[in-house]
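A single protein chain has been removed from this complex, and every other one stays in its place.
Take a look at chain A:
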Amino acid sequence: MDQSDVSLAGLREPLLAVDGVTLQYATREQIVTATHRVSFDMFERDRFVLLGPSGCGKSTLLKSIGGFLKPVEGEVRLNGKRVSAPGADRMIVFQEFDQLLPWQTVLENVIFPMRATGRFPRSEWADRAAAAVAKVGLSKFADAFPHTLSGGMKQRVAIGRALAMEPQVLLMDEPFAALDALTRRRMQQELLDLWAEIQFSMVFVTHSIQEAIILANRIVVMTPHPGQIIAELDATDFNYDQSGSDEFVAFQQKINDMLFGHEDTAHG
């Protein structure tokens, strides 16, 4: 990136604009407000993390960006165009392992969205899918069915499948939350390595402060009932190598205090 671009960051058109979005969903008895007039701008190549405790509406907000839920107020714009329906320009990686279609092999799973949307010429599908599977380190398992893979491998396939579509923005809904701690840590590093390689834009939802700081260049902090954004923080200075450093711990503590007040020092 050119120096002049950086100084103009405020004038650049955002890739994704969430503009005064209020979201509501109906349960059997009542209408629940999940987020109340939340706004942020996300720019190309951002690793944008939505962070908050359960019930703060971060996942609901991600679904709305994905086009699954219409805002009752405000709008979501991708490249200036209003988002109104789900689409493969916003590929989603879910938390659940069953997001891979069990009746297709790893390679078929990666090809499936290309076939369904008609993206890329047919002749390129197999090569692109194989390259994506290789990128997430699963070439040996290309012909395996999902039920034979571990949780971490399934999530890798899902990430590879999403990236293979070259989406405008990658939406990730707590993709590592169901993994064990060791696998989770490795996946975070792999995701950063992938980003270093292809510089995709992503919105990543998590409730782990540590995960947010490690992955993000930009963190949106949300509080619940109803979901609101209380801060948008820069996190470009931190990655894994500093996770024990005083600055890292202090930053973690700062976010923790924002979310839970001073009396509670739990983190994670």
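Convention: a residue touches a chain if its C-beta (ideal position, glycine included) is under 8 Å from a C-beta of that chain, and two chains touch if they have at least 3 such contacts; residues count from 1.
Here is the rule we go by: contacts and distances are computed from a predicted model.
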item	value
From "NADH-quinone oxidoreductase subunit A", "Carbohydrate ABC transporter membrane protein 1, CUT1 family", "NitT/TauT family transport system permease protein" or "Cytochrome c oxidase subunit 3", the hidden chain's UniProt protein name	"NitT/TauT family transport system permease protein"
Residue among A:Ser84, A:Thr148 or A:Gln199 that touches the chain left out of view	A:Thr148
From A:Thr60, A:Gln99, A:Gln155 or A:Ser201, residue that would touch the chain that is not displayed	A:Gln99
Sites on chain A contacted by the missing partner chain, in the whole complex	63, 66, 68, 85-88, 90-92, 94, 96, 98-99, 101-103, 112-113, 116-117, 145-148
